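Each remark here refers to the structure printed beneath this line.
All protein chains of the complex are present and in place, except for one that has been dropped.
Note that the chains are named A and B in the order they appear, and that numbering of residues resets to 1 at the start of each chain.
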Amino acid sequence: MSQIEIKGVSYSYPVKEGHSLKALKNVSLAIDKGEFVVLAGMNGSGKSTLAKLLNGLFTPSAGEIFIDGISTADEENTFEIRKKVGMVFQNPDNQTVATIIEDDIAFGPENIGVPREEIVVRVDEALEAVGMSEYRTRTASKLSGGQKQRVAIAGVLAMRPDVLILDESTSMLDPNGRKEIMDIALKLNKSGITVINITHNMDEATVADRVVVMRKGRVAMDGTPKEVFASGLLEACGLTLPPVTQLSRSLADEGFVFGDVVTDEDELVEEICRQLK
Amino acid sequence: MFKDVAFGQYYPTNSPVHRLDARVKLLLTLLYVAAIFFIKSYFGFMLTTAVLIIIVALARLPIMSVLKSVRGVLFIVVFTAIINLFFIKDGEVLVQSGSLIITKNGVHTTIKLVLRLVLLISGASLLALTTTPVQLADGLESLMSPLKLIKVPVRDIAMIMSIALRFIPTLFEETNKIIAAQKARGACFDTGNIFARIKAMLPVLIPLFINSFRRADELAFAMDARCYNATDKRTRFKKAKLGWGDLIAFVFIAGYFTVILLDRYYFRTVGIDIDSMIFGELL
Partner (left out) sequence: MPAVEIKNLNFIYSKKTPFEKRALQDINLTVEEGEFLGLVGATGSGKSTLIQHLNGLIKLQDKKRSSVVVNGMSATDKKSLKKLRFEVGMVFQYPEYQLFEDTVAKDVAFGPKNMKLDKDEIDARVRRALEVVGLEYDKFAERSPFDLSGGEKRRVAIAGVIAMQPKVLVLDEPVAGLDPVGREDILSLVKKLQKEVSPTIIMVSHNMDDMARLADRIVALKDGCIVANGTPKEVFCDRKLIEDAGLDLPAATRIADKLIARGVEIPSDIVTMDALSAELGKALRSRITVAAKANDGVSEEDENV
């Protein structure tokens, strides 16, 4: 059994009376513990809806989702599931509850009734994990976007989740902030946390174990980054190849020969040098 | 417009005042506010100012941070002062020109009113400057906890307060951004009468409201995702404990309050008039 099992899930938003918008159509997916999955797709493809279904913020209109074998549809499990599946959202300004950073990180553990002595330990660890220890007593509103998102990640880590979902958490950040968040996500993944990064930035997809591309509420592609980039279907899903892969494509037009899809900059450099020798 | 609003802006300095229990600070602030309404003499105002300055110094706050909050309501202060100055007509006349009359009584009342307002706002801002919104909310929740017995949702009220305070800087920043954007499209906020001005603010207020709802939506998701309302047995990261500092603070403010009460109700009955002892004929 996989850690996350999505079985035939559909979801509709009520738009206005009698009308609803089908955001997800019969999606099935299984994600294993420790995977680093990028969930990609253009705006409106259903990727964020899927994320909100994974920790019980929404429940499926049809089908079922299991986290470690527990169904998200059962209200009794809601908080058990939210403890397991932590989520960081898009806007850095709209997810801190408390003014002071350490107070905010303690919010989750307080909610689930963690004893005080342990909250102290967890807050320390979470701050350490995102490299924000020296800011613990600062005001959240004075931080940069990247720092705010690091605090948001720490707030989730303090609940000791098994899965971390980044719901377009880098899309409002500048390149430095984006890099900070990606580095932390990779580090956490190495320590055993399953990471699901929802994004439309294909540079972020190159470091994933697996890329799932959504299109109009369905899974359009599911494979390793190389498989997905090689498919030639990315543009049809409203996405673009990462710059390095794009370059290798136009180099192929110039007469270079690449056996495999190139996603890594150094790999590309190596290959070019070899062919120019 | 809306520059540097200090209210709701915690100013961290880790002073003894910052470390006081939020409940104690809330109660003492109430006591202080009550005292201000009992002040009758200039001596009382001087004493209050001294108390305020001592607290600001102990809290290691720049005096500007306190005065900033006064600046925010300066318009109201000036407005009420002018009303008072010209509308109090009893007592010895100092200036008369046409129907304009300024009396000695009016001048005294106005000065005292301004002092009262300024001291009131400064005192209240001290609470916000030295106490984090979470501490404030927790303190309020604790003080109001008896109300839980009659089914008042004390915790939710405290949470709403804390979030409101947390979002004040965010919303002011956003307001400034929207104002700049609409000005860039030629909007003008400072001409015309009061109605024209209110109408001119709509291009700012409408997006501000819409964005606030959007923020509230996202925040609700973020709070749910972090298990808000998971259990009734919510624990506390920071537990407030009463210490010696709290006792000293209490004695200090209570002493001050007593002096103000004595000044109002007792000193004069036994023939002590500190104001005339200080100012003599000036009054």
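Basically, contacts are C-beta pairs under 8 Å (C-beta built on N, C-alpha and C of every residue); 3 or more make two chains touch, one makes a residue touch a chain.
This structure is a prediction, so every number in the text was calculated from the model and none was measured.
Asks: Which displayed chains make contact with the chain that has been left out?
Replies: Within the full complex, the chain left out of view touches A, B.
Asks: Give the residue, chosen from A:Thr59, A:Asn77, A:Ser133 or A:Ser171, that touches the chain omitted from the document.
Replies: That would be A:Ser171, which touches the missing chain.
Asks: Sort through B:Asn211, B:Asn229 or B:Ser276 and give me the one touching the missing partner chain.
Replies: Counting the whole complex, the residue in contact with the absent chain is B:Asn211.
Asks: Given the contact definition stated above, which residue among A:Ser28, A:Asn43 or A:Thr137 touches the chain not shown here?
Replies: A:Asn43
Asks: What residues on subunit A make contact with the chain left out of this view?
Replies: 42-44, 144-145, 171-172, 174-176, 200, 202, 238-240, 243-244, 246-247, 250-251, 253-256, 265-266, 268-269, 272-273, 275-276
Asks: Which residue numbers on subunit B touch the omitted chain?
Replies: Subunit B touches the chain not shown through residues 4, 62, 64, 177-178, 180-188, 202-204, 206-207, 210-211.
In the analysis below, only the chains that are shown with their structure count from here on.
Asks: Can you compute the centre-to-centre distance for subunit A and subunit B, using the mean CA position of each chain? Integer Å is fine.
Replies: For subunit A versus subunit B, the centre distance works out to 43 Å.
Asks: Quick check on the complex: what are the subunit A residues that touch subunit B?
Replies: Contacts found on subunit A: 52, 55, 57, 79, 82-83, 86-87, 89-91, 93-100, 102-103, 106-116, 119-120, 123, 137-141, 152, 155-156, 159.
Asks: Within the complex, which stretch of subunit B touches subunit A?
Replies: Touching subunit A: residues 9-10, 12, 14, 132-134, 162-163, 165-166, 169-170, 173, 215, 218-219, 221-231, 233-239 of subunit B.
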